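One chain of protein is taken out of this complex; the other chains stay put.
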Amino acid sequence: MDLLYDTLFNGLAIGSVLVLAALGLAVVFGLMGVINMAHGELMMLGAYTTFVVQNIFKAVLPDALFPIYILVALPLAFAVSGLAGLLLEKTVIRRLYGRPLETLLATWGVSLILQQFVRSVSSAFAIGLVVAVVAGILVARFTPKAWWQQRWTPLLGTGSWIVTGLVGVAIASLLGEQRVFDQPWFSARNIDVTAPEWLRGSIDVGVVNMPAARLFIIALTVVALCLVNWFLQKSVWGMRIRAVTQNRTMSDCLGIPTQKVDALTFLIGSGLAGVAGVAVTLLGSVGPNLGGNYIVDCFMVVVLGGVGKLAGTVLAALGIGILSYVVGSGSLLLVWPAMPEGLNAVITFFATTSMAKVLVFALIVVFLQIRPAGLFPQKGRMVEA
Amino acid sequence: MTTTQSMNLLDLQGVTVSFDGFLALNDLNLSLAPGELRAVIGPNGAGKTTFLDVITGKVKPTRGDVVFRGRSIVGCSEHHISRLGIGRKFQTPRVYQNLTPRRNLELAVRGPHGPAALLFGSLSSIQRDRVQHLLSVVGLERQAQQPAGGLSHGQKQWLEIAMLVAQDPELLLVDEPVAGLTDEETARTADLLKQLAGDHTVLVIEHDMEFIRDLQAPVTVLHEGHVLCEGSMDQVQNDPRVIEVYLGTDTQEEVA
Partner (left out) sequence: MADLLASRNLRCWLPWALIVLGALVLPVVLPPFRLNLLGRFLSLGIVALGVDLIWGYTGMLSLGQGIFFALGGYALAMYLQLNELKPGELPEFFSLYGVKSLPAFWQPFGSPLFTLISIWVIPAVVAGLLGYLVFRNRIKGVYFSILTQAALLVFFNFFNGQQKLINGTNGLKTSTARIFGELIGSDGMQRNLFWLTVVLTVAAYLLCRWLTDGRFGDALIAIRDDEPRLRFTGYNPTAYKTVVFAVAGALAGISGALYTVQSGIVSPQYMAVPFSIEMVIWVAVGGRGTLIGAVLGAVLINYAKSLVSEALPETWLFIQGGLFLLVVLALPDGLVGWWRQGGPSRLIAMVGWPPRTATYPALDLDPQVAAEQEQLQNPRAGQQR
């Protein structure tokens, strides 16, 4: 029996990370109908923020403060990922409104760039990038106004960005000659975050031995859920978000600033990804490919949970998380040794993390045959044929 | 068992549609005889579009039955119902934007609609003539080779009506055919629909009362998902209940 509770508890912890990760994706998808393929990379940014915060606490601040670094990392990760998401919304997604498939491709492009950025960013790289962006913006500001109303203005715009980009690359490679600047910040290797002392032990509740880190993740998820729910249901902006989700045109007519709502939603959704990133660092080492490991699971949550209801997301995420863990860890066999022979063979066949995904996907496809619109479909006359 | 009951082309028997408890249609009964031209009116939210959705299979009735030519079509898929001989024109014109009007019509024209038929078969000369004829009827010969997305609103309306006619269904369901058309076009549409009736059964939903009067057809008034009354245009217009639902009553105003 202990083993059963243990398994369920661990499954719950894994599922909680998935809830955190999928929550932001689902909120954004519900509002804008946009699938953000870079969502996993925003999680990765959160994880790397935790890593940086930890290193700063280790190196600069007194040891006594180290235990609370994770609490500092949480809002910071939210801010970093949220701002990255906001930038993404303002520069790319806004231009692709109403073209969900194109958005999907564009955000995938962004995710590639973010991955490679984390791998190769060094001081030289960062300085070059900043110089290029600042110069690019300044060119537009400090050139005659008349230049920007010509036939050839588009060429000038593109050209100036190309030139400043080249300047940036040149500076980066010049600085790269110096060893100090060439050192990559993170490189392609995985990074390890040391959990503070109080998250390393475990707590015995009754017969179940609960690792503190996992308990922390579950608590974090509950708090995040409550906050998001409160925000959506009770705050003014939450009400606006719900209004736009239901009828964008009408909201526009009623004077709701839909563009601001979009931006805000994206910021919150991306910020939640950052928080999920913090949680992931507590489960093991993380690398630039972190996003890829979670994104497909998050998508499955959205498909299974349907849009428009937080409960759907939570239920789907916990379901997928617990099922994959229980099947994948093979503990089902330990819990129930007297399983019939045929079933035993099937369970053994699927008892690895990757094979569990195969089973879960098959189950989802079967489920969609019965309930094509997910657990909590949107009902009523608004649903398109 | 006898044929007397199935004399009607279409029978809606006690149809109720509930969206999360909201009754879009409430115990609706309606019959159409073959060759009939019928107009359906009703204030906004009376359930007119849901009524078409139920007949064409887009929405499944919560209760009740839809009988077409003596057999129930509840639960059939949209394309199946369409092949049985029920055609529909939508409220806002829906044509295939990236195809030319000619190709729009060629897709709609009556004939086998399976993938194999489209791949290996070709249009018969009768079908081809039909398309050409319809193009000239709706005056789109000149635009026949341009993507339909570039047509004006009125032209799209006409193209969609032409597509419906090309389908040659027994029962035509026409949802607001004259919205956004000029007076002259409206008159021509009325003529066209009157011509079609007889060979076909036509059910028209409209808000334009002049147009309905032009049709000289029996009128059914829907209100809150229910048939309020039926009769000629004059009868209906003088019915106090109809006046009440369209204009409200004194008592209601007092309450408000």
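Descriptive notes on the structure:
Which chain is which? They are A and B, in the order written, and residues in each are numbered from 1.
Everything below uses one rule, namely that a contact is a pair of C-beta atoms (placed from the backbone, for glycine too) under 8 Å apart; a residue touches a chain by one contact, two chains touch by 3 or more.
Please read all numbers here as calculations on a predicted model, not as lab measurements.
Checked against the full complex, the candidates B:Met7, B:Ala33 or B:Leu118 give a single residue touching the omitted chain, namely B:Leu118. Of B:Asn29, B:Ser77 or B:Gln195, it is B:Ser77 that touches the chain left out of the display. When the missing chain is restored to the complex, the residue among A:Leu104, A:Ala212 or A:Leu375 that touches it is A:Leu104. Between the chain not shown and the residues B:Val59, B:Met163, B:Val178 or B:Ile212, the one that touches is B:Met163. Touch with the hidden chain on the side of subunit B covers residues 56, 58, 77-79, 82-83, 87-88, 90, 94-99, 103, 106-108, 113-115, 118-119, 122-123, 142-143, 145-146, 163, 167. Hidden from this view is one chain, which touches subunit A at 29, 33, 35, 92, 95-96, 100-106, 108-113, 115-117, 119-120, 151-152, 154-155, 292, 296, 299-300, 302-303, 352, 354-355, 357-358, 361-362, 364-365, 368-369, 372, 384-385.
Just so it is clear, only the chains that are shown with their structure count from here on.
Between the CA-based centres of subunit A and subunit B the separation comes to 48 Å, rounded to the whole angstrom.
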